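Below you will find the structure I want to go over with you.
A single protein chain has been omitted from the complex, and every remaining protein chain is retained in its original position.
Letters A, B and C name the chains as they come in the text, with residue numbers starting at 1 for each one.
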């Protein structure tokens, strides 16, 4: 019996790259949090402290900055692919690279009724995410978002569930359903002409529509239908994974007071919360490889 | 020499009240974080543990819920005033009440191109705030927002500053200026017919316009002009206070690389940050009393 | 009627200074988060963007670093006083300076049963704080801590409180009392020989003892007695302020289950929470001036 080195990866996390395109008076802004991880033959660094094959994480930071100039970081997926390719092609011990990106959304301030040329307001609750994995067998782009907080004030029920000795929950025909949604969808070996921004907008729109219109019997069911709708809309997406905390909004009990509460006043609970994972995939989906092997956990 | 009780207040913080108006199929949602503090003759509770004058904080929680039904919590200022009035009028030892409210913004999900009746998405980076102080001499409403993140990618300079032995900063004619703005404006003894929601929208719009259009020599100057513009627009506002961390975006030094960085690639710094306080008031402003005496620090 | 500049201050927030004393093999570490604010005649910067009197916040950052070498930053109060003095004495428009410091606690790692010379572990939940205000009329040191989380599992009751139509709370003779305590105590015009570290340790110890031993009738009463005990122990302290969220631990209702819960199983609630402010001061306390006028809100 002996002790051996197991899975490992290393890199630079959370380089905050802000890119302004200012070729005309009408500026554009791309605001990113970029992480890069290298996976490969770095055993000597771990076992003996031999750094000769190790590209410093500081160098990876500078690379992220410089490549945001070489390649327009909008869409982020193309920038991430270029960055991953740079690391895999240029450094002998690197077998695979993982680029993880958070993108923060800005919209133009409105001045005199007109969107302003160079003033922006941070908008959106959700953060757009991308995770690119470039490995020998395949290239995976996992596009997605997190922290999309949605709520429907009716059109959701929960009943006919399993009951045991610890079950106090009462069935309901009409409840508030709310979540802070994380969604990630995989495209493996994408063609060069994928319109990533259009895909992002449309997948989000399709899922929101399903959330709104499905008469929900459970959050599990809603998630499945949202995921399936995304796959139906985009043949290039082979798999989608959803994580949804059930942000409970329980009606406040007014029975002791002189007011009625007919599903009108709720407490927004912090903890605990139901936490549901769902996924949908095509039955002919190519292997995922390390597409889902996280680095920072941010994407 | 003896030791005496100094300033004190107590109450319930962060009651998460969500109010749905569902009188028709088109629901409305108001999402609040409500805190209430009582100020008055509670010495016996502190000095001797005598609770006979103490309205439990648990009771204050229930009151916040029930009053969100008695009074439509939109606009939040009217709801806060009613809640404060309830505590001051109804309980003998209460001399003054402070209600602090965070309001989270939701917009309707778009389904088939149409805003949906009962599905909402959390939007906005900024949080709207209100702090109502009802005291014997006056009633103060401090309306405001926090976490409004704004950035202009040009139209800002910083030069001709004081230089000492520790000054390494170089003057610049063109820099990125960004902040996460907190603004609070005071209305004392408001008339019943104030349109709080209109005031909120317009003050925010006016300040954003000044931020965008003023050719800035310093964040201090920008803040002063934003505040003054708000007071000019609304005679009822007697004072405004602004807190602005200077979220530094320094151009990344590319001098060692094969790329040029002409104010195109920036690092978004975390810490440290410049932190600027500014305020503007009318020279005939009525006394502020305890309008600025915070309870939770959230508003 | 005209609009005038109101209260203002500006400076650099959250410079993360780590100072290692390595004169011998046995190193010492002082880990600080330092903020400095200047208060004075900066009207021209606000009103006209004239920076000639403005010491850049970047310069204040470098000053904080260099002065951590000139003056040993342990105790932090002495370092803060020196930094404040530097700003007030050296720059004509500066009328007053405010230095706010968070200090993070490290203890030596134990290796082979012995505290190690140069390896440290971050310890302590609480953060030690200091706020120095140097103004024309006086010098104030506000020493303190925040985030000291304490709990007593018995020896606390709550009963005989005011009851109204919204009061559902039941009186109790035995409850868990827990809080995350913030305490700040003021020394005005301190002598040079104050042993700040000893004062800090002893005030904390005295207050913890009162928290533990007082048979509590309410959190208000407990706080008052903790504050009074600190003032009794240290004649130099003229005032103390305490902020305590009542971190509720409600017994979980087991009445529907086959187990008994005799104050044994609790839910630790997040929100809402009671929030209590208390203070004690000597009746001959010197004026506080701007000792309590916060800058960052961190101390």
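In this text, a contact is a pair of C-beta atoms (placed from the backbone, for glycine too) under 8 Å apart; a residue touches a chain by one contact, two chains touch by 3 or more.
The model shown is predicted, which means the values in this text are computed figures rather than measured ones.
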{"item": "Omitted-chain contact residue, chosen from C:41, C:69 or C:159", "value": "C:69"}
{"item": "Given C:27, C:85 or C:236, the one touching the chain that is not displayed", "value": "C:27"}
{"item": "Selected residue (touches chain absent from view) among C:173, C:259 or C:284", "value": "C:259"}
{"item": "Chain A, residues in touch with the chain not shown (by the definition above)", "value": "1-16, 35, 37, 42, 45-59, 61-63, 66, 90-91, 158-162, 164, 166-169, 216-218, 220-221, 223-224, 228, 231-232, 239, 241, 245-246, 271-284, 295-297"}
{"item": "Positions on chain B where the hidden chain makes contact", "value": "165-166, 168, 256-258, 270-271"}
{"item": "Touch list for chain C against the chain that is not drawn", "value": "15-22, 27, 29, 31, 62, 65-66, 68-70, 106, 109-112, 116, 118-125, 148-155, 176, 205, 208-209, 211-213, 249, 252, 254, 257, 259-270"}
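Criterion: only the chains that are shown with their structure count from here on.
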{"item": "Highest-count interface - the chain pair sharing the most C-beta contacts", "value": "B-C"}
{"item": "Chain whose mean Cα position lies farthest from chain C", "value": "A"}
{"item": "Between chain A and chain B, centroid-to-centroid distance (C-alpha), Å", "value": "30"}
{"item": "Distance between chain centroids, defined by C-alpha means - chain B, chain C (Å)", "value": "23"}
{"item": "Contacts with two or more other chains, residues of chain C listed in rising order", "value": "166, 168, 271"}
